[in-house]
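Note that one protein chain is taken out, while the other chains of the complex remain in position.
What follows is chain A.
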């Protein structure tokens, strides 16, 4: 135990350097700043937006437009009758929309003839924020149209509720997950579940990539600097050396992933739908919240996956003869991790073809992506099967790595391969 700790401490001392930590700190700060900026921008957008209203119609219809926009939460700024001057003002004051009521619009509406409003979207850039502002105004013009329709209905059927008259049918959406039924839209559910489970694969990708690179660099540098030759002659079991190296890399990966997780949580939180109010009630009603046991099982799956990656890279890096070629040893692991990441993101594995399912289920790095969903939907066969598969694979990799370090292949593998 003492020698294992000695190796872990040495690995940690070599890995936790300002050189290695600085890029992660920078990512943490950058993502934090971006997340905060996006949140602040969203807050600004969710507040009342200004619209310039150019009223060239003298019938008083402009006042109706102004009232509907005002009722819908817009700040209506009268901008005279000159469209060009209003556009110049919009550019100057960063107002996103100009609504123009052309001459004769009121008369056309009254005569139930074709009537048109003109809208001008003033783009100062092509940001998402700009697009969102546009969508809001389009929605409000729809509201204006609805208001005019309601007036016509009132005129045609006095005493009737125009809203009811215009809505022959309404929909009460429900979603069914397993045996549970809850009132709510499938779009909201999809967004909420994605927000809950998307972070896990992203963080896992980061952890596996960082841990793999760390262990590959460690093995490569040991071979390049010949420190490995010295280390392999000290009176300590090879399993201790391999385990110490892996634990050191895993420790670094843990810290790195915590930093990335904090950065990503800040960044993603800026986009995620609020899981409060109706959203939270919907998830709770459907039982789609992970309990402590589920989080523990998920943590175990993530840990075993990292161990599998570390074992596999340790085995592959044993065939490298310097730090640079050892980095190449991480490539197969990257491919194995990216494949299920994309497959599970874009396909529903449950209904995928047999070939795709075999491709996913037969390799260990799929389970971190499959298990969160399986836990949510109570598919415990996938959870326990995945855990067993990962445990066997990780043990096999550690065993092979220890075997490699025990023999002389760790020093001669490349040589014997080249001469064959």
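In this text, contacts are C-beta pairs under 8 Å (C-beta built on N, C-alpha and C of every residue); 3 or more make two chains touch, one makes a residue touch a chain; residues count from 1.
The working rule: contacts and distances are computed from a predicted model.
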{"item": "Chain excluded from display, named as in UniProt, from \"NADH-quinone oxidoreductase subunit D\", \"Phosphonate C-P lyase system protein PhnK\", \"ABC transporter ATP-binding protein\" or \"succinate dehydrogenase\"", "value": "\"ABC transporter ATP-binding protein\""}
{"item": "Selected residue (touches chain absent from view) among A:232, A:300, A:339 or A:359", "value": "A:232"}
{"item": "Candidate in contact with the missing chain, chosen from A:103, A:118 or A:408", "value": "A:408"}
{"item": "Residues of chain A in contact with the chain not shown", "value": "2-3, 6, 9-10, 13-15, 17, 221, 225-227, 229-230, 232-237, 407-408, 411-412, 415-416, 419-420"}
